[in-house]
Structure formats: structure tokens, C-alpha cells
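Just passing along the structure, written as C-alpha cells.
A protein chain is absent from this complex, but the other protein chains hold their places.
Chain IDs A, B and C follow the sequence of writing; residue 1 opens each chain.
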Amino acid sequence: MSLFIVNILDGLVTGLLLFMLCSGLTLIFSMMGVLNFAHASFYMLGAYFGYQISTYVGFWPGLILAPIIVGVIGAAIERYGLRRVHQYGHVPELIFTFGLALLIEEVVQFFWGKSQMAFEAPAALKFAAFSIAGNAFPAYKVFMIFIAIGVFLVLLYILTKTRIGMIIQAALSYPETVQNLGHNVPLIFMGVFGVGTAMAAIAGVIAGPVLGTFPGMAVLLGSIVFVTIVIGGLGSLWGALLASLLIGWLQTFAAAYNLRMADLLTAIGLTEPADLAQSLLSDLWTLTLPQVGPILPYLLMIIVLALRPQGLFGKRET
Amino acid sequence: MSLQGQQSIGTKTPLIPIRKVLPWLIACGFLLLLPQVFPSGAGLTIMNQMAITIVFALAYNMLLGQAGMLSFGHAVYMGLGGFFCMHLLNQVEYNQLYLPLPLLPLFGGLFGLIFAFLIGSFSTRRAGTVFAMISLGVGELIAACSIIIVVFFGGEEGVSGDRTMGPQVFGFDFASQLEVYYLTAIWLVLAALGMYLFSRTPMGRIANAVRDNEERAEFLGYSQRNVRWISFCASGFFCGIAGALFAINFEILTEENLNLATSGSILLITFLGGVGFFVGPVIGAVVFTLLQTVLSLYTEIWQLYLGILFVLTVMFFPSGLTGLIAMHFRPWNLSKVGLLIRPYAKIAGPALVLLFSAIAIMEILFHARHSSIGSEEMNLFGMTINSHSPVPLIIAVGLLLISFFVVRKLAPGLLDAWQDANHQERET
Amino acid sequence: MENNQPTPAIELRNLHKSFGLAQIIQGVDLAIHKQERHAIIGPNGAGKSTLFNLITGKYVPTAGGVFLHGENVSGMKPYQINRMGLSRSFQITNIFAKMTVFENIRCGLLWSMGYKYSFWHLVNRQRNVTDRAEEILQQINLLERRDELAGVLTYAEQRALEIGIAIAGGADIVMLDEPTAGMSASETSYMVDLIRKVTEDKTLIIVEHDMGVVFDLADRISVLVYGEIIATDEPQNVRESAAVQEAYLGTAVEEAG
Partner (left out) sequence: MNLFTKSLMAAAVTTGVVAGSMAASYAADNIKIAFIDPLSGPFASTGNQGLSHYKFAAQELVNSKGGVLGGANFEIVAFDNKISAKESLIQLKVAIDQGIRFIAQGNSSGVANAITDAVKKHNRRNPDQQVLFLNYSAVDPALTNAKCNFWHFRFDANADIKMDALTDVMATNKDIKKVYLIGQDYSFGKAVAAAAVKFLKAKRPDVEIVGNELHPIGKVKDFTPYARKIVSSGADAMITGNWGSDMVGLGKAVIEAGFENPIYTYYAASDGITKTFGEAGEGKLKLVMEGQLNPPVSDRAAAYTAKFEAQYPGYDIGQPRIANVIEMLAKAIDKAGTATDMVKVANALEGMEHDSIWGTKVTMRAKDHQAIQDVHIMAHTAKDVKFDFDSSGYGLKVESTVKMASADSATTCNMKRP
């Protein structure tokens, strides 16, 4: 039971982190109709900038500065890159962001090399906040939870209480109408792209010390982020939240419990073949839950899309 | 076969118009002669690899270019076809299955087709972003499964085999690289011809129609979903052929044949070459293999250059390298290419300086940051310079700025000339 | 009289369509006879395009049914309905801009000429398709522009091409959505002649704002207001109907105000 509670908390951290990426991606998609393939790359940039700044002035200024820098870079890319490609249509846009993801990974390697950076959590948070049956829960993870929730509340406030939020919300449901209302749509696009990438960067700064700051971090997380927002429903913020938490817990619990396929197969009355190594089904018998953990999100996505093509909370089909 | 099958009596066009067949004949002759020019084993390996990439890229473009479907997981169909062929080869070796090697690609194609049929049944329901995302998910899923399902995928070390264990065909046992080259070349021509002809069938044309305007196609009696599904299956078939050729050439298949990196690079190759042209992926595959094998000999940051090239292509030349060449057809037809020579010659020098100074800056920075401590000397365009001293960097930046301004000054002239060259009668 | 009537080409029975809470079509009953030229008119937002989309299968009715030659086609996909002999043009020009004029027409022909999803015919070698496409190009006066990209045609030419694609498949019911919108007077009269010519012996359903066109072409007219048909009659009677005048002009005034 105590392990279960610890896993709930760990899964929450993963899920909320995922949500910080997904919320930005969802906003960008809702406004501009483009799925930003490079979103996780901005998360990586956040981690690297956070690391670099932390080597000069410490972690905390990095937490503020890195997202701002990344947000400005994101806005610039929207202004000078994406807007140009927009005229060619959605598929070239998607290809552009894909190319961007490749490029950012190369640029990161150009400047920081290929090894993992020694990005450390701030000393002030390097203690175990509490401990459940011998399992320490680091204070840094508590901090991560609060940051993620804080970012979400700020986002919610902006979306529901401010004028600009109203416009963005309207764009969720009536993208064409908003375009025709005479708002400075390009400027809003640029702003939303900048804010979305900045949010990814915040996630990067706080995740960097825990999940590692290395050139593969974007790819590792990237496809999961897309899967999450597709499951949640493209363009739905609440769907993204639900799907993020779902996947966070799914992955945590899948890794945490060593359920074996062999037990399941024996339970339904099959007998394990004597010479397992020779059997064609040996892979099936030796399968465990942690092994299949990483593919569960993809399976879930395919199931969801087969049953409900617009995703769990999706309003419109693309 | 279909060339003659549909011949009806009394047509105006000849049976096989020479204008259309000539490029194919030249290509065949060229493929035949190539090994005489580059007979080394490594040369043959690279040519084989190029041929396989061409088949794969052409098959990919059946989706991206012809049917407008962006797949992020297309390595799966090539990979699965290849894995299946590897197992067939092992059956030939250990269980005396009778299968002449030259027929193997056919089976690879069939296996690719079967998988495309199964996965296409749900992934082709939607186009655009949703299709792209499903293809990504399926691709990641199967790549991840390759580590888990060891019986079929062989785990991390993959599945290997020996192509020479089958029955000899006309005395060939395909032990030598040259025999494999000719086998690959024959299948390259067959597959390319098949895909070319496919694009000229009613199905191929309707795939274009669905790409351009899926709604309108629906109101002409065509189910957009079925059109996409059939395109997907056809692409899967040719991907499977590419996979079989890979199995024959490398005699090993691994997870790498299925993963996102391979899927991504085929997108890159195809787009770089130009999705709007049949020959685009061919050029893309050739250029990419060139960059990969040659550029990586000279610079460590070749992937950075490739990334920059790709992003610039998407932004400024969405029709790819082939599009860049095709842009000149109109001035050529108007006999006005001459107008372009002078402005091109004028801008070429500064543009090259711009290019090389940009490269120099990147190389110097990279060396300064990543060379081992103490090693300050580096080789740049044949010169030995000190990457840690500011002088070379300042010179490079200076050259970059100067050439940039010169290029900017010359650009309007080039554009004017370009306008002239593209207009029939400017004075009237 | 009703008993002797042959099966209508299209029959709408108590057709409803709502989007969320908004009821756009609220119970339409309409029978359109074979080889009749039928116009649907009504103020902006009356639901004319929605009605079109319901008949052609783009939308699924919330209630009621669409009957094509007596067969219920509600819920069928557009391509299935098209294969039953109904074809349409679009209000916003909806051609294959990256293909040539000839290829546009050919796309409209392929299914009906039995090629379906064939990948074992070379399309350029099908004489019958080429001949038929050229015939149609002749009819719509675009033969000279045969090999131009459709995207570079003039607006009027694109509209003509749009109609050419719609009639190419030989459908016996043709539905045209504002075929003369945005055209000059001379272009409009040219278009009316063209429509009359290419829909010879066919059932024509047309949505149109230009009353001149409507009264010129139509055998009968239906007036759609707020998702309901308030009148269906011959042009003369519609013109004189007080109810129509009031509803139509009334809303028109509202709209203006």
C-alpha cells in the first residue's frame, strides 16, 4: 500500500511534467492548426539554457531566464520560419517542425556536445521531503508538482479571465471566426507560440536535473507528448490534462509492478512449455509488465483512435 | 506488360513513344556501366545502398508526393519486409526451402503489402495530421516490439542470414558484390518502372485528386479512404521490395531498420529531392547518400549541415532540389537561359564565399569547443589554423558579412533577370 | 394526380438537421421530378447550402430522409450517392487546381466509365476516356485550354470547369450551388446557356441568388426560409405569391437593417 502511494505521487510528477508540454502544444495547435513536432526540442533547449545559466548564477535565475530566452526564440521561429511555411499548407508545416526538431538537436550537440550535462537540482531542495516505508520522496519533486500546478493555474487564469484568453478560447472552437474578427491574428499566433515554447522550457528546466540533460531527451519525450495530446483530443486542454495524468500513472505503475505474462497464462490454464528457449512463444511467456510499459501509450493511442477518432475530449476532427 | 496490354487499334500515339522510353534506356545503360567505373567493393556497397534508398524513397513518395499522406513511421514496412525475407533466407539455408534469390524481393513486397493492408485499414481513415500521428504511433510501437519479440526480430542484435545458400541462378550464387549489384539494379529498374506506371493509372491519378481536394474526389464517386488505403498498400509493397534488397545486400536486419530515425531520414531524403516530381526522390536519395558517406569523412558536424539544408529547403524551396532544376525548364524552353548566365556568374563568387565563411565559422567554433584540451590546430579547407585564436574567426566573420552584403546587393539583379527569362515577350 | 406520378428523382421527407442547439433545417418535404429544373431560393442563412449538403451526403440528417429514385440514401457517404447518379458543383470553386483542365474533367469520368480503382490500365491510353473528356471540354468551351493548369484559368472559366467536372460522370441528377455567383452580366448569360445545354434531359437542382437566372432556367422554384419551405411552385406563381413576397422581402429588409 505504501508503495502504491509513492507510485501515485511519482506518476503525478511525470503526468504533470507531461502536461506542461502538452498544454503548450495544445494551445499552439488550437490556434494555428499546426502540430509542433519540435515542441519537445524547446523543452530540451529549456533544460540546456537552464543548465548553462545555473553554472553562472545558479538554478533560480535559470528557472526564470531560460523560459524567457526560449520563448523569444520560439516566437522568432514562428515569425520568420513557420509563418513563411504556413502558406504551403499543413503538411509542409509539419515537415518544417520536424526539420526544426532535427536541427535543434544538432545545434544543441554543436554547443554542448553529446554527453550528459551535470545539471543538478538546487542545493536548497536536496533533501528528502518525507519518506514512505523507506522510500524517500525528494523535496525537489514536491517543488516540481507545485511549479506544474502553478503554471497550470496561471494558464487557466489567463485563458478564462483575460481578453487575450477569451480570444484564444474562441479560437479553440471557431478558428475561422476569430481570424475574421480583425484581431491582430499574426501577433497572437506569435505570442501563443512563444508562450507555448516557454512553457515547454519551464518543464525542461525543472526536469533537466531529474531526467537528465542530454541530446536525446527531446526524442525520448517527443513522441509521448504527441501521443498524449492525440489521446486527449487535439485542441482540448482538459483532454491533455487527463491524458497526461493517465499516461504518467500508466507508465509509473507499469514499471512498478513485475506482473509476468507467465503467471497470467498459467492462471488461464495454459502450461509453460518445458524447453522455453526452443518455443516460438518464448517471448510471450517471458514478457513482463515493465517490459511493455513504454509501448502502452502507443497501444492506448491506437485503441482510442480506433474507437473515438477525435480523442477522449476532442471536439472537432482534423 | 501494361504498356502493351492496353494498346487499342488505331491510336495516334505509337506503341511505345521513344521520347518516354529513352530516359529509361539511358538509366539502364548507365546502371550497367557503373560497376566498370567503380569496381571496388565499397563503391558497389554504396551504389547498392543508393539503389535501395531510391526504391524506398520512391515508395515513400507514392504516399507523400502522390497521395499527400505524411507518414512518420514508414521504415516499418521496409523493415518488416526485410525481416521476413531474412527469415526466408534462413529457411533456405537450414530447411532446404527452394527459393532462388532473385525472386526474394517479390516476397518482401508481398509481406510489406500485407502489413500495409492491415495497418492501413485503420490509419488511412483520416488524412493530414491524424494520419501522421497514427503512423508515428504505429512506427514507435513496432520498433519497440522489435526488442520484445525476439523470435521474429532477433532482439538488439537483429536477424542475420546468408544469401548464397539458395539454388544457383544461371550459375550465379551471389557471393560477389558485383552479382548483388546487378540483381539490385534490375529490381531498382523494375520497381521504379512499376511505380512510374502506377502513377499513370486511373488509381494513381485519383490519388493525386484526393491529395489536392479530397472532398471533391468524394463527390466524383471515389471514397477518399479507399484511395488512401490502396495508395498505402502499393507503397507498402514497394517498401517491402526495398526491405528485401536490404536483406540481400547487408544480410542483417536490426531494430534500426524500423525506428523513427530511419523513418525520419526517408522523409528528409524525399523532401530534399522534391515530392512533386517522380524523379525527385531519386535525386534526394543520391544526394543524401553522397552527403552521408562523403561529408561525414570530412566533418563531424555533417548532420548539422544536413539539418540546416533541410530546414532551408522546407522554407525556401518546398519543391526540393528537383524543383530547383525544374525552375529552369521554362527559361530553357523559351531559349532565355542565356539571360541568367551573367547574373549567376556574378553572384556565384560571393555566394560561395558566403557559404564557405559560414562553414568556416561553424567548424572553428565547433573545434574550439569540442577538440580535446591542448589540441588547437585544425585543418580547414586545406589550411592549418589555430581554432583557439580569435584571428581566423574574425576573418571568417568579416568575409561572411562582406559576402552577405554583396549577395544582397546582387540579388535584385538576379531576380530581374529571372523575371525576364520567364516571360515570353517582355517588350510587347 | 399523386398516384400517377412516377417516382420522383429526389424526395425529401420531413428532413431535419441541427448543429448543437441550432436547428438549420426544420422539416423539409420536397419532391423533385425527373428531368425537372428546380431552383431553391431563399435569403442568406436560410439553410440552402445545408440542404445541398444533406442531399449529397456531406451531412447526415438529424431526422427524416433523403430518397434518390425512391431509395433512402440518408447516412450514405457522398461517393456512394454519387455512384447512384447524383453529382454536384460547389459554391466556392472546388477544382483540382494543380491538374490540367483535361485531367480535371478526366477525374470526373473515371469512376462512371468503370475504371474505379484500376491500377492495371494506363490512363493516357484509354481512348474512350480521352474522347469523352474532350467532348465535354468542347461542350464547356475549354478545349483550347485543355493543357493549362486549372489554377491559372479565369474565374468564369473555373466556374465552367466546375460544372464540367460535375456533369462529366453522366449523372442524371445535377446539383449546382450558385453557379453564377460573382459573375458579370455577360458571363452570367453565357453560363445560363451553358447550364441549359449541359443539363439537357437531366434533373437539375440549382441554388441561386440571381433571380434573373432562376426565373430564366427553372421549371419550378422552392422558397426556403429559416429552414422551412414556404412555397414550391412554377416561377410565375412564386413571383406573384404574397406569402413569398412577404417572407422573402421581409427577411431581406431585416437583413439590410
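Everything below uses one rule, namely that a contact is a pair of C-beta atoms (placed from the backbone, for glycine too) under 8 Å apart; a residue touches a chain by one contact, two chains touch by 3 or more.
In this text the structure is predicted, and so the values were computed from the model without any measurement.
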Chain not shown, its touching partners among those shown: A, B
Residue touching the undisplayed chain, where the options are A:28, A:70, A:221 or A:312: A:221
Listed residues A:165, A:212 or A:309, member touching the removed chain: A:212
Touch criterion as defined above, residue of B:183, B:282, B:311 or B:364 at the omitted chain: B:282
From B:175, B:352, B:394 or B:415, residue that would touch the chain that is not displayed: B:175
Contact set of chain A toward the excluded chain (per top definition): 3, 6-7, 10, 13-14, 113-116, 118, 128, 131, 133-136, 138, 210-212, 214-216, 220-221, 224, 251-253, 255-256, 258, 288, 290-291, 293-294
Touching residues (missing chain, whole complex) on chain B: 23-24, 26-27, 30, 34, 37-38, 40-43, 45-47, 49-50, 144, 147-148, 155-158, 160, 162, 164, 175-177, 250-252, 254, 256-257, 277-279, 282-283, 286-287, 289-290, 293-294, 296-298, 300, 303, 322, 325, 372-374
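Keep this in mind: only the chains that are shown with their structure count from here on.
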Most distant chain from chain C by Cα centroid: A
Core chain by centroid distance, with centroids computed from Cα atoms only: B
Between chain C and chain B, distance of the C-alpha-averaged centres to the nearest whole Å: 44
Geometric centre distance via CA averages, chain C-chain A, whole Å: 48
Sites on chain A at which at least two other chains make contact: none
Residue ranges of chain C touching chain B (in the complex, touch as defined): 56, 58, 77-79, 82-83, 87-88, 90, 94-99, 103, 106-108, 110-112, 115-127, 165-166, 169
Contact set on chain B toward chain C in their complex: 2-3, 5-8, 11, 13, 197-198, 200-206, 208-209, 212-213, 215-224, 226-227, 230, 234
Sites on chain A touched by chain B in the complex: 35, 81, 84-85, 88, 90-92, 94-96, 98-100, 102-103, 105-107, 109-111, 113, 219, 223, 226-227, 230, 234, 280-283, 287, 291-292, 294-295, 298-299, 301-302, 305-306, 309, 317-318
